[in-house]
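Heads up, one of the protein chains got dropped from this complex, but the rest are sitting where they should.
Presenting subunit A:
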């Protein structure tokens, strides 16, 4: 199963805070059968955020968790025009990736996810994500720039 598909992409999400964004993305993952229990998964993501926020400089949030409620390693993406506070020192996040890994996920998936985290902070990649016309364009970008690299 590919890490990201078009149904996991939410463009121009109108959520007003972290909790709303995360829930919207988690519900997409559940609808796709990738997350088995939304509440349990959200609890794991929230616990991770409470320890150290996952907001990165440059308007990015990478909420994530390894969770027993995850069936398939997955990425869900939301774009927020107004941005929401994600605990980064330089302001709100506009590009948010929810990263879901099953408990005990293998090294290969973790490597891809780490590559994504590293790639994400590049201005050209962020610009491309910020201006992508539709969900298909986002999936294509992420697949080409991160997964197949």
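To be clear about the criterion, a residue touches a chain if its C-beta (ideal position, glycine included) is under 8 Å from a C-beta of that chain, and two chains touch if they have at least 3 such contacts; residues count from 1.
Keep this in mind: contacts and distances are computed from a predicted model.
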Worksheet, complete the sentence: Out of "ABC transporter permease", "Phosphoenolpyruvate-protein phosphotransferase", "Xanthine dehydrogenase molybdenum-binding subunit XdhA" or "Cation:proton antiporter", the chain not pictured bears the UniProt name "Phosphoenolpyruvate-protein phosphotransferase"
Worksheet item: Among A:70, A:95, A:113 or A:139, which one is in touch with the chain left out?
Response: A:113
Fill in: Contacting the left-out chain in the complete assembly, out of A:99, A:132 or A:146
A:99
Fill in: Where the unshown chain meets subunit A, residue by residue
16-20, 44, 46-58, 60, 62, 64-66, 80, 82-85, 87-92, 94, 99, 110, 113-114, 116-118, 120-122
